[in-house]
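Sharing a structure here in structure tokens format.
We show some of the complex, not the whole, and keep each chain where it was.
Naming follows writing order (A, B and C), and every chain is counted from residue 1.
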Amino acid sequence: MEIVFLAFILILSIFLGFELINKVPATLHTPLMSGSNAISGITLIGAIVSAGSDHELIATILGASAVAFASINVVGGYLVTDRMLGMFHKKKLEGKK
Amino acid sequence: MQIGVPREQESNEKRVALVPDDVKKLVRMGAEVCVEAEAGRKAGFSDDLYRGAGAEISAERSKLLAESDVVLRVRKPPEDEVGALKKGAIHVSFLDPFNETALIESLRGSGATAISMEMIPRTTLAQKMDALSSQANLAGYVMVILGCSKLPTILPMMMTPAGTLKPATVFIIGAGVAGLQAIATARRLGAKVVAFDTRAVVAEQVESLGAKFLEIDLGETGQTKDGYAVELTPEQRNKQLEGQKKQIAESDVVITTAQVFGRKPPVIVTADMVKEMKPGSVIVDMAAETGGNVEGSVPGETIEVNGVTIIGNGNWTNVVARDASVMYSANLRNLIDEFWNEEAKEIALDFENEIVSGCVITHGGEVVNETIKNLNK
Amino acid sequence: MNAAILINLAYIASAILFILGLKMLSSPETARRGNVVSSVGMLIAVVVTLLNQGIVDFTWIAVGVIVGSLIGVFAARTVAMTAMPEMVAIFNGFGGLASLLVGWAALYGTDATTFLAVTIVLSVLIGGVTFTGSIIAWGKLSEKMNSRPMLFTGQQIFNSILMLAIVACGVMFAMDPTNLMYLYILIGLSFVFGVMFVIPIGGGDMPVVISLLNSYSGLAACAAGFAINNLLLIVAGSLVGASGIILTKIMCKAMNRSLTNVLFSGFGSPKTGTKQVEGTVKPIVAEDAYFILEAASSVLVVPGYGMAVAQAQHVVKELQELLEKNGCEVVYGVHPVAGRMPGHMNVLLAEADVSYDVLQEMDQVNPRIDNFDVAIVIGANDVVNPAAREDEGSPLYGMPIINVDKSRTVFVLKRSMASGFAGVENPLFFKDNTRMLFGDAKESISALVREFG
């Protein structure tokens, strides 16, 4: 049965993903890409489990490097996105009369 | 109650104070209307039309004047006809009460109730009777049409196979009712329109018609409670002249409509400025007949000075005499309607009323209007 | 079990935050807050994950997180504004790599069923492609590499073999998950494939590629989620995967390209240099045209008789204002013979209150025509017919025209392929950079206006 649950969840998420993004102004393309890229760093939590569990050493090493790489993705991704949006925000405010 | 409409006497006056449509309405309200023969001909209304509307046509002017309880005219009455009025009659017309002291005096003497259409207060409520506005409005249109029929170029921009014709620049000084309509008309024809007025509130109104407002910093300028301009100080006047110079030189058409209520219109285009204009340019001086906004304009005439045409024709609304009559007549009818006593079928003026106290100049042998009274002191 | 449920409920909360975050990110007013919302979701997920009872040792986790975060903070803080897109690329690559590693690590600790093996293959494969693909994208964008499309003979054959090999390895591994050999080969092949995927694409198209890779890295996370049986990975990963694809599509539209064109145009292109041949007519719909206009920074409007027939002048003015509000410069190029009487366009444009300042003559716009991102031809035909320049046999030959075909993209708004007053075919409609927006000009422009929501 689990596979059924998983399949439902997968399908629903995919549809939801399609519906969520509608019409994005050009200025937001990069930030949105960057922001969703940060979300894809969610793999971090998988990495944490791998790195923390007591399987073979190799698993731990793999896990630990995964944690490191994923952290870069997550932390860097959110920060860079925020910087971009900050910039954009300022520009917009100036642009408005 | 008889309402009498004598024929206008001035040869260049084509308007008539009451048009057949309004005759019909007044008759329906219970008035008797008597119109002098041929009174509406020049405005395009034949005696037959008046008859059809229920008016009596009278060939005897003096009888008409003597028997009417209310006399409606466009122009001020000739002094010799004041005496011919019926005792206690109401006389409605333009009067120019600030300048026509003698006429006012004889009206007072005759005991007539003289209403001056210039003096209708400028309130939202009284707007339907405001003949100054209705006529100024048409004058604004006419001035542009006359101006551009004298211009050796066209007003709109045209990008054609034979090159691009630049839009003409029209500069309108004084953006009251006439000025605004002139702006609208010139804009309609595709001109580049710039306007100036001493009252700062007007800037928004000018822009609301899509034209540009010329910014000149004059410091504090005032406006009466009726929305009329206050006269400038000499210093301010110089600033204004200075500020307009360049714009006038660059313009193809200049239309001046500046007025200060109750005073001689200010001179705002000097002979020097005229000289600076391109040959072929046109100036329309709305105020030419009452003193002139333009130095060198000749009342009633169109002249050329150094290749610049200066139109001082005056009498603007007579160019569109029919519409002018229709509007003036509607103003009068609205006035009568406002103070009509349905029972007695006659006009009952209420001197407490702001409109009445504003526009009635003489009544019962007295000058009752505060402004005019104070003027004479 | 209780803890597991609690953790998962927290995961639900972070999934909700991700969803909200994504939604907010796609609108200018809320974007910044959206990013914060989604990062809170991430924080919650990370924190509750640490409660996982499978975790016995936090050292490695701490090391990894600290090292990674420091690098991330440093990189994000110091990167120049202009270098942000490549920074995103490299982050994305790391994400893919992490998914690859997570998938790999999933092999240890449980018995490998076929299902598990398949998921591992997927996460490794997608993760690997994302990783090296992103690295190449980064290299091209930062100009550490030649940004031109790189092609070599036999490329297509090589790629086909590569794909076959990947499939074979995947199948072999899935059948016998204990044989790690295949896994290693697979990892290697996926790296190679990532490289091969991106090198034939030009630098200018990199943003689209990054967006696509970003979508892939979401899918990789999703696959990893299946591998380690983690719902949040599945949900968040597929959310990113799906929304990334939409975003990629939007970005393609804004460049007036199809995705296939972006990905594979490199292959078929060494045809440059041959003489211009008649192309095909490429229609476009208002929605796609919107994406291009929205991204444009200068637009030339060329009105013609059709604008008059459609009485489209008022909506044209409205479109002008929307574009200007969007930070775009709008200029009207008025050809002297446009319309059916001298000054026809002026009458209409004045009626719509288009300022004289933005009206330019043919001779003013032609010299700068190639700087316009988009030229919108509204019911004009003869006056933009390049045959007047190129085709000596044409009755129009010798007439100066507005050379809209030289601007980056041309939209031609007319109802059909019919010719204009002169009755001459118009090769403009067949040019590569021309898109035909068929329909009454007023309807078409109104539709565009309404797209600006």
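The criterion applied here is as follows: contacts are C-beta pairs under 8 Å (C-beta built on N, C-alpha and C of every residue); 3 or more make two chains touch, one makes a residue touch a chain.
Bear in mind the structure is a predicted one, so any value in this text is a computation, not a measurement.
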Quiz item: How many of each chain type make up the complete complex?
Solution: A x2, B x2, C x2
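Methods note: only the chains that are shown with their structure count from here on.
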Quiz item: What is the distance in Å between the mean C-alpha positions of chain B and chain C?
Solution: 65
Exercise. Averaging only over C-alpha atoms, locate the centres of chain A and chain C and give their separation in whole Å.
Key: 18
Quiz item: Taking each chain's centre as the mean of its CA atoms, how far is chain A from chain B in angstrom?
Solution: 74
Quiz prompt | Residues of chain B whose C-beta touches two or more other chains | solution = none
Quiz prompt | Multi-chain contact sites of chain C, meaning residues that touch two or more partners | solution = none
Quiz item: Taking the complex as given, what residues does chain B use to touch chain C?
Solution: 156-165, 167, 190, 192, 210
Self-check item: Contacting residues of chain A [partner chain C, same complex]
Solution: 3, 6, 9-10, 13-18, 20-56, 58-89, 92, 95
Exercise. Spell out the residues on chain C that touch chain A in their complex, using ranges where they run on.
Key: 18-19, 21-23, 25-28, 31-32, 34-36, 38-39, 41-42, 45-46, 49-50, 52, 54-58, 60-61, 63-65, 67-69, 71-73, 75-77, 79, 81, 84-85, 87-88, 91-92, 94-95, 97-99, 101-102, 104-109, 115, 207, 210-211, 214, 217-218, 220-222, 224-228, 230-247, 250-251, 254, 290-291, 294-295, 326-327, 451, 453
